[in-house]
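Below, a portion of the complex is reproduced, with chain positions unchanged.
Order as written gives the chain letters A, B, C and D; numbering starts at 1 within each chain.
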């Protein structure tokens, strides 16, 4: 559970909410037409921009921003070293029995190929194609959120323009100018909040998770190939540790504490 | 039929329309001069920016945003595997008879070259040059829509400036200020809607389709070359499956469900 | 004559002009100080940004946006194939007599080198350096127009700020507010029109022409080298046709009609 | 101590403060809700955008913007040349005793590997992986500050919109319009100051420090490898001096004073 995502969203909306509630004219801040224009328009333009299947898939992708992986890079290293030991002691075929203990489907796939005696080059190429595929899927998710972060303030402005025009067109009663403008501005507020609390930060979190996940998958590819080539488990661990940030390794922070 | 494109455009305009109709001053939202300035100006600047032939071609390109390909990547794989089987059984020359069944002109071209006994390197280079040509043409279409998405809000602002100046210049009757501003703002609204519902999202959809189409064409190139080299149909299928996203293959989602 | 550039500029200004003429307060739209600030300021900043010689050269470069090349890629191919035939029949030295018929100075240069028996590697390197030089010169022209497209709206805003300050400073007669603001806004209008009808679209057209010209020059380089190596004229034509977009070749649209 | 960072922040805030204090309505410039919206909202969106651990780490990274390294590139060269002399005189193993005098943990790491007789290729690959890791960490810090520099003006505008809506909704007393708007605009001021005095410049300084630190680390890698390969100390110094800007070397400014 990536608690920061939830805390961030709740905190930002709460602060805005408190600022609204402690002021006057709370009722002005709720406007169904504004919601329709901002979210309806944003979803409409997003559907023009991306195929339906990708837009639906983004909901699935978005939940990654709220979750942290159970299987961390450390666990992956430990597990790969365990498997390397077993492979070393009992032969590469013995690790097939380990497959049930492996949660991570990417690691499972690699082990299966290693056990099947697939050529190292083929394993690397297939697994890297999986990795590239995952990165492309994540990039697509990020692109959709970024597009929503661009369209929602635009539709916020569209709604405000519509409200302003309606208000100005019926300027007979000057005492209503203020309320008309207040109503008009609410749509801009909605569009800005949606972009800056939801869409743009979620796009950023997805990018971060994708980079993290890619590094973990690269580590697994190296680990599988190292196991298949019969490397000593100690060497496997050394090789995989270079994928960790230096401060998380055992060097005593070698070189990593300067900036 | 890419129903999402149509639904998106209709839904976004509908929501904006409802917001306008349920308010006052509907008549203010229709303005022929605003249409002329925004669309005429946008088309004018687009003609300065791109040669006439490219601008006319964009209409042809735009229809891709409303259509999904009949021939999906799956069908392409199935067809290529069928051809591979035939080539394996009856020799490479036998597949010439299959040509009539092939809808896709790119695949047809490749098969023709393979049957003619053209060198694999030459086939790859010619077909990749076709692919690059297609990508360049699509990129050109995307560039035109992006330019239109940049010029239309600019001309929206130009129209609003003209309206404001006209209104301010004849400020004798203060009761008309509101209506003058309302008329002036409509042009900004037009420019913003055109950019955010039509031009920018269509540019995005074209980019998506181009990437998708490029992946399919790369798959066909690999398939043709694999057939020509006499690969086993099972191997052909394995090779081509790596072009599909992992979730669409037969691995049981191998590695693809993490993010 | 690239008629689109002229039509685009005339049409866009005409539409804006009509919108102005059909309204009130035409006289407000003409303002010498606004012209001075927008164009004078833009030229001033452009001179700070680029050396005088380059700014003067841009006028020469700009005329390319209004002209289409007489010698198209087709003509270049035909001419190169003719020369290839002659070279094949009568030897490479015979083509020196053809030089007078060659209009294109770049092709002439290449033929001269080929006749002189210069090494193919040297010909390629010299001609590609010419090509790179041309691209750099065009890129420079594009950069200047883009800078002008950035400075002109900025000076439009500067002029409006000056007008607003002057108007606000003498707010004794409230009846003049409107006219003061009208005058002030005209400068923003000028800056926006200059950027969006002239500078930015011209930068775009130059980029397009440069890409087109570069493709033609690459075609000529390949053609000259192919002729020098004694290729069969049919092979020369085949090689050069890959530089054309597929829809313009003889394949019957092979693969080119999908998107 | 990078005194410029502190001076810059203090001076910019001081100037703004003086402008405020010498004017009227000082009390209007202090607003707790504005602080909450701008800083609370920015932190909230930043937490959605980046994982909690990275956001906390940024405080640690930020202090680099206020400090200059004690160990400069000159000192690193001197130290490496000293070690090279010792290695030359007494053998590579002798330099292990020097390890205690080496402050820099990155240099220490390299010397340790050199003494251990690790393969040069391995040393380079491990140390460059450390360097890449450091750069990635710095880039992450920069990304966080840039995101904060984007979110803080956005929340400044959100706060102003909320204030405007509240003010407009209760427009009964026109004499309060001014004060309402004043209060509303303060939030935009906060967001703009936070972005332009703190977040964006700090992102820039971190980028600068990261480039500087990377150059120093590259210098150390070359030095270690040069020492290990038994280079003459004079050669070591010559090699390392190419990492310094020319004006800081002993050439008498060779070529460096032209622009």
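In the analysis below, a residue touches a chain if its C-beta (ideal position, glycine included) is under 8 Å from a C-beta of that chain, and two chains touch if they have at least 3 such contacts.
Model, not experiment: these values are computed from the prediction.
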item: Homomeric assembly size (copies in this file), of which only 4 appear in place; value: 5
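In this text, only the chains that are shown with their structure count from here on.
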item: Copy-to-copy rotation for chain A and chain D - C-alpha atoms, rounded to a multiple of 5°; value: 70
item: Most distant chain from chain B by Cα centroid; value: D
item: Same or different residue numbers at the chain A/chain B copy interface, by half rule; value: different
item: Separation of mean Cα positions, chain C and chain A [Å, integer]; value: 42
item: Chains grouped in pairs wherever the two touch, ordered by label; value: A-B, A-D, B-C
item: Chain B residues touching chain C - in the complex, by the definition given at the top; value: 33, 36-37, 40-41, 43-52, 54-55, 61, 64, 69, 104-106, 108-109, 126-127, 129-130, 133-134, 136-138, 147, 150-151, 154-155, 157-159, 161-171, 206, 209-210, 213, 217
item: Complex interface listing, chain C residues touching chain B; value: 2-5, 7-13, 15-16, 18-20, 22-25, 28-29, 65, 68, 175, 177-179, 181-182, 185-186, 188-189, 192-193, 195-198, 200-202, 204-205, 208, 242, 245-246, 251-259
